[in-house]
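Missing here is one protein chain; the remaining ones are kept as they sit in the complex.
Our next item is chain A:
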Amino acid sequence: MKVAFPYMGTTVIYKKLLELLGHEVIEPPEPTQRTIDLGVKYSPEFACFPLKVVLGSYIEAVEMGAETIVTSGGHGPCRAGFYGETHKKILKNLGYDVDIIVFDAYKRDKMGTIKRVLKVKNGKSWITVWKAINVVYAMAKALDRIEKRIEKMRAYEVHKGECTKAWKTIKEWFDHDVKTIKDVEMTEMKSHKLLDEIKLVEVPEEEKIRIGIVGEIYVVMEQSINLRIEETLGNLGAEVERSQYLSEWIDYNIMPGAARKEHELYILKKGEKYIEEIIGGHAKQTVGHIVDYAERGFDGVIHLMPFACLPELVSQSIIPTIGKEHNIPVLTLSIDEQTGTANTLTRLEAFIDLIRNNKRTKTA
């Protein structure tokens, strides 16, 4: 069975899981203008940007021969909860013969989930499945640790682009060299050594700028469609941290056991004052993370949302209050199919200027 998956963030992780289960994996290419064009052409006009890009990515995977697509479903009241079904229908109408397996919140449909797991399990023994999950989980953790380090380093690299290049190499190593937990450990060590070699500029602690990136998961995680926001901010001299990392998402949504859910619950709790209920998407996480970043002494927050995303529009309208109460500047950017970056770059530059000035007077 030729299996593909939606493209989001560090895709080598999903690829590895499917490979360890013995599937022939079709990895869709990183979204490009063509992916976006395909998605926009075949999606309803009012659908939000992530749906469109993911659809484009599915079409490209099917063109490459994918027969099955495995994805996670959204849950909660925003329209993302209906994505899997919408994608199925559009692909069917386009005449593509492809099976989409959607993993939704398993509590709602336990039998269905078991059926889907059996399909993806591919006749492997449960021990194999367990091992595969453990390797991939360790890998997700390792890759997120490395990426977090890169997100800090990039602000100070002497030769622009070195960190991004190293990150690409590291992902290739994980892709090719990892089969066991031991491999994960070895590759992580090797990766950190590679990063050790990158020359950095010394910047005094009080001049360092730290920015948190919050918002809807797809536009936060997928750099090819969010104007490569992390690189852009890094080049402007700011360290960044995202509100979403794959391993944290796995902790909260997939792994059993309460201890692993702690971080996300802690964030949700922080947002409670501003948004009480889960209103879909990541609105509640967004406000929680802003509070968290303010408390951890970050200098500013970039809030990313797909254009017209309902839950994030709600969080956007509360952000001025949060910013004021916690004394942290927040810049909201809407992401859609625009390619012109001049306007966004102007705003990001001005935002960093604002933060630098703030810091200068605080320390003076």
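Just a few scattered comments:
As a working rule, a residue touches a chain if its C-beta (ideal position, glycine included) is under 8 Å from a C-beta of that chain, and two chains touch if they have at least 3 such contacts; residues count from 1.
Here, contacts and distances are computed from a predicted model.
Of the names listed as "Glycolate oxidase iron-sulfur subunit", "C-type cytochrome biogenesis protein CcmF", "PadR family transcriptional regulator" or "CoA-substrate-specific enzyme activase, putative", the one that matches the UniProt record for the absent chain is "CoA-substrate-specific enzyme activase, putative".
Interface note for the absent chain: among A:34, A:119, A:190 or A:269, the touching residue is A:34. Annotation: of A:181, A:310 or A:354, A:354 touches the absent chain (contact as defined above). Residue-wise, the contact with the chain that is not shown comes from A:320, picked out of A:22, A:65, A:112 or A:320.
Although one chain is not shown, part of chain A still touches it, namely residues 29, 32-35, 160-161, 164, 224, 228, 317, 320, 323, 329, 334, 342-343, 345-347, 349-350, 353-354, 357-358, 361.
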